[in-house]
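Here is the structure we will look at, set down as structure tokens.
A single protein chain has been omitted from the complex, and every remaining protein chain is retained in its original position.
Letters A and B name the chains as they come in the text, with residue numbers starting at 1 for each one.
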Amino acid sequence: MALLDVNSLSKRYELRPSVLARVLSGKRMRRIEAVRDVTFALNEGEVLGIVGESGCGKSTTCAMIAGLEPPSAGTIRFRGQDIGAFGAKALRRYRRHVQIIFQDPFESLNPRLQVFDQVAEGPRALGLWSEAETEQRVLRMLADVGLPPAAYRNRFPHQMSGGERQRVGIASALVSEPELVIADEPLSMLDVSIRAGIRDLLSELAKRRRFSVIYVSHDLSIMKGFVHGLIVMYLGQIVEAGTFSSIVANPQHPYTAALLAAVPVPDPLFRRAVPDIVDDVARPLASLAGCRFAPRCRQAVDICHREPPELAASGNAAQSVRCHLRHRLQ
Amino acid sequence: MTVLEAVNLRVVYHTAEGPLQAVDDVSFQVEGHDIFGIAGESGSGKSTLMKLLLRLLPVTAEVSADRLRYRGHDLLAMDDRSFRRQILWKEISLVPQTAQNALNPVYRVGDQIMEAIQAHSTMSRRAARLRVAELFDIVGLEDRLAESYPHQFSGGMRQRAMIAMSLALDPGLIIMDEPTTGLDVLTQERILRNLRQMHAKMRSAIILVTHDIAVIAELCSHVGIMYAGRLVEQGPVRAMFQAPFHPYTLGLKNAFPDIREMDRKLISIPGSPPHLAPGARSCSFAARCPFVLPECRDARPRMQDVEAGHQVACTRAGEAEELRRLARERETWRSSM
Partner (left out) sequence: MHAPDHAVKQPFGLAVSRLRWRRLLETGFGWHLRVVLGSWMGATGLAILLFFAVVGIVGPWIMPHDPWEMLEPLQAPSWRYPLGTSDLGYDLLSCLIEGTRSTLLIGLVSGFVSIVIGGNIGLLAGYYGGRVDQILMRLTDVAYGMPFLPFVIVLISLFGRSKYFLILAIVALVWRTSARVIRAQTLSLSQRQFIRAARARGCSDMRIIYRHIVPNIMPLLLLYTAFNIAWAIGTEASASFLGFGDPSTITWGTMLYDLWVSGDTRIAWWWFVSPSVCIVSLVTALVFISRAYEEHANPRLRGR
């Protein structure tokens, strides 16, 4: 049985214009599908990467899996149990098993709590251990994330650097020994020169403490060596899925190919190819008929604008892609 | 001609915890049509430096400099009023970060640019409108978008509108603050490509402040690397990337991912940047440098020329070959603290 089983997960938001707007300009209620029909499974010990740009729904998906937002449709099963059916109490017990590391190291910490209290908050709230045992575990956790407990336990967030704060965030998530950790862009707000260190820390802890990871980012390059499977999201849907290496070596979906081509390279002599994509369409809110990527796709043909494609295995079995032209692209 | 000549710029913040040297004797020059990058991470002082040039620092900041000239004009001698009237937007302009929402949400984009134009020049409204059309063309926005409001623009379009505004009065120097941070990879790529094209058509020099080395590699002709308020290395971009001298630059190269070589293991620089008090008598990077020697802590290294136009502030600049080789090993960077 998979650790996490996500099926047809969707999240819809409704935009309700004011009464005045409705009367004067006939604006109707609009629905945004932030996440549409997302399906994947995660086994124990696996690291799954989710890549996509802002607005693609990756953060919303994380929030739903962490139980912070209710899904509009679909199921999330953790060890076979449907978390949508959880009441408040069950949901809090769920927190012990599934935790989340946030993107902004400063905003995700309570400015008035010292490091020790910050990390101990989870176990205390869940009533996991006695105070004495909590102290032991918290201090050991701080050491494990590279923050010498004696020096750091009484510090406040504003007294620490971004990297240190993020380590506190990691410690807070891991102290209750979850089985699944969702990392929502944990590195994007850190200096580049320390990102690798934090990522390696996470990787090492995942192996040692044996938890699975869902690693969300818009940066593909940092995922290498850490992530096993990969999901590429665009406007709320999975457009490509497979193992990290096969997707990077051989991207099937035009969006994935464009993403890979667009990553800036730190070499002044390198002349990058222009990504094969139509530029800058203003944010589409209304649901379109057909493939959501079609307006930007240079290879779009008639069917692409009419019918939304399904996610299906492409030529090689390791990948699945959501594209009408999957058999033509190799 | 030399667009900007800066010698020994200094900024000290007076905080509740004591004085903080945010910018420490920074000197550089920007020539005619350069794109000069100022690279640095948090605490490097690059934002403070930028604010200094635009006179946006708070009153609690103590600013001093030996020389600061724009096209030969002494900027230090100017008072704030003359600076605002004669220099700001006309000669030196700014493209702020997209995240800063610099556009007023209740006014149309075109109107905002026209307002900026008319506030700093004697152009009539009609002339200003024509100029907006011109600018939109340069940055690649459709003219009809001038009638739209900022919320109707995507992030990339807003960035381009800000660039248009900065170009409005044909300045000699444009300062760009993190032009691509916070934007999607695809939008970022588009902006970078556009900037290259735009720059070719413009007469302005650009100072680009960023933490993203890849952006520097793609756009800049010259770069200065800042660390803890000091300029540690500067020179032409090609030379800097092919053969860097300073240990911090070497560390940055190691830590920066390259999608072409994803198998390369990234190496972090352990530790975090210091907050230096004024008059610190050591190399600012000493605490984290894997090649540190006792003399590095005793005296501040001087900026020396290593090649034409390429300068480094490091006592071990002469051993650069060897240091570069060592820097590639992971072991070198293990807890140099």
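Convention: a residue touches a chain if its C-beta (ideal position, glycine included) is under 8 Å from a C-beta of that chain, and two chains touch if they have at least 3 such contacts.
This one's a predicted model, so the numbers in the text were calculated from it and none came from an experiment.
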Contact list for the unshown chain, restricted to visible chains: A
Sole contact to the chain not displayed, among A:G45, A:G84, A:P149 or A:P308: A:P149
Absent-chain contact - pick from A:R12, A:R77, A:R92 or A:H305: A:R92
Hidden-chain contact residue, picked from the options A:T61, A:S176 or A:S212: A:S176
In chain A, positions touching the absent partner: 66-68, 88, 92, 95-96, 99-100, 102, 104, 107-113, 116-117, 120-122, 125-126, 131-132, 135-136, 139-140, 143, 149-150, 154, 169, 172-173, 176
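Definition applied: only the chains that are shown with their structure count from here on.
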Length of the line joining the C-alpha centres of chain A and chain B, rounded to whole Å: 31
Chain B contact footprint on chain A (complex, rising order): 53-54, 161-164, 191-200, 218-222, 224-225, 248, 258-270, 272, 274-275, 277, 279-283
Interfacial residue positions of chain B with respect to chain A in the complex: 41-43, 152-154, 156-157, 184-190, 192-193, 211-218, 237-238, 241, 251-253, 255-260, 262-263, 265-270, 272-273
